[in-house]
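For this depiction, one protein chain was excluded, whereas all remaining protein chains were kept in their positions.
Entry: chain A
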């Protein structure tokens, strides 16, 4: 279970999160919605442990473990995975090399044996297939020259390989056409399980047609302003974020 209590966080000395409370039980999928600037992406980065996101107050625990004590790689080992809104391009690192280093680093940290090359190749092949990622894409440098859809599929592939228990998806729908969205959503849904919690951050309701959440939280000015069931997302689709400090136009 993820428990966030009274979370305050600064970016460049400006307070973005202002006393956020959130509980995400194990096995559930919660959506985080909200207008631009409400603190959605900041929450994602704080959960993953980005250095320049400074937590000034409050706590985050994952299954009773204090996440704020851990550096980003230790958080990954403990089961936290952030699917980036803008995945990084790294020329000179082959995607396959990167995947293998990540999988083995996480396995090592979890006290498991590193995978042999054939075992790893088999695993990647199996997981990549459903995401329509071919061998050619895996040979390319990490995310370099990838389309928006390819980058997001690659994020979900990493998620599948690292077997996290807490998945944070930051605007995974941004920049995707409807076909790409469906592939990505299918990939995410395939990973839903009783042991795995997910926080799906999105500006638009559209994604939630495909990844149906157990609960929806609306962020406003760095706090959870309202929580409800999936119907809350549909309501926001009609009314927009006006009452939460966003523009009045429907999303």
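Heads up, the rule we're going with is that a contact is a pair of C-beta atoms (placed from the backbone, for glycine too) under 8 Å apart; a residue touches a chain by one contact, two chains touch by 3 or more; residues count from 1.
Basically, contacts and distances are computed from a predicted model.
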UniProt protein name of the chain not shown, from "Fe-S cluster assembly protein SufD", "Xylose transport system permease protein XylH", "Tryptophan synthase alpha chain" or "ABC transporter ATP-binding protein": "Fe-S cluster assembly protein SufD"
Selected from A:97, A:174 or A:227 as touching the chain missing from the view: A:97
Of A:7, A:33 or A:48, the residue in touch with the unshown chain: A:48
Touching the absent chain when the full complex is considered, from A:11, A:55, A:68 or A:105: A:105
Contact with the hidden chain (one of A:73, A:147, A:189 or A:239): A:73
Chain A residues that touch the omitted chain in the full complex: 48-52, 71-73, 75-77, 81-82, 84, 87-88, 90-93, 97-98, 101-103, 105-106, 109, 141, 158, 162
